[in-house]
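Every protein chain except one is present and positioned as in the full complex.
Showing chain A:
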Amino acid sequence: MSAINVFQQNPGAEAKAQSPLHHADLASLVGKGRKNAGVTLREKKFLGHLTLRGDGHDPAFAAGVHKALGLELPVALTVVANNEMSLQWMGPDEWLLIVPGGQEFAVEQKLRAALEGLHIQVVNVSGGQSLLELRGPNVREVLMKSTSYDVHPNNFPVGKAVGTVFAKSQLVIRRTAEDTWELVIRRSFADYWWLWLQDASAEYGLSIEA
């Protein structure tokens, strides 16, 4: 056996799969919200999520990551993206890589090959978290109700990403476009976030997208 156990955990597209918000049956809510809703929510489900840890100060690490992903290591509090792939700084030695669903095993192998000999960790966390995309003119107000972090554009430009307190728990907030934000949520908290976001956006109107 090798030093690290890496294995294909994804059974493929045929297997029955349930996202963290499966029980909310978001598909059935599409088109039922207020017209011109201030907030539009979409679950970006079944993506490949990998936690990457390593020494960001080591040029060999940055070069290896770039070789494997074609992405520069993002600096503190930012997220970089390349087509369907995004890489986010999570801490001084930690990054979150999100890839299209089903690619996580291949990408992990590619990363491990490119970083051979370095002390790193790659962990598949795809089952444990999900992305919620929030779009619309009132997303900022919903975020202001939820987090004490300053989400004003002066302090939170497009491309910024922070892990922070949100209501009574924590999650990651990413700003991906002018009026588009993403929340990286943990599976077990998904229902809490779903209830919280419905409540916080009620006064602005919430619509759901598949």
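As a convention for this text, contacts are C-beta pairs under 8 Å (C-beta built on N, C-alpha and C of every residue); 3 or more make two chains touch, one makes a residue touch a chain; residues count from 1.
Operating definition for what follows: contacts and distances are computed from a predicted model.
Per its UniProt entry, the chain excluded from the display bears the name "Sarcosine oxidase subunit alpha", taken from "Sarcosine oxidase subunit alpha", "Cytochrome bc1 complex Rieske iron-sulfur subunit", "Leucine/isoleucine/valine transporter permease subunit" or "Peptide/nickel transport system ATP-binding protein". Among A:Leu29, A:Leu71, A:Val125 or A:Val158, the one in contact with the hidden chain is A:Val125. Within the complete assembly, A:His152 is the residue of A:Lys35, A:His57 or A:His152 that touches the hidden chain. Residues 1-5, 7-11, 15-20, 22-23, 46, 51, 53, 93, 119-121, 123-129, 141, 144-145, 147-150, 152, 154-155, 167-169, 186-192, 195-196, 199-200, 202-203 of chain A touch the missing chain (whole complex, contact as defined above).
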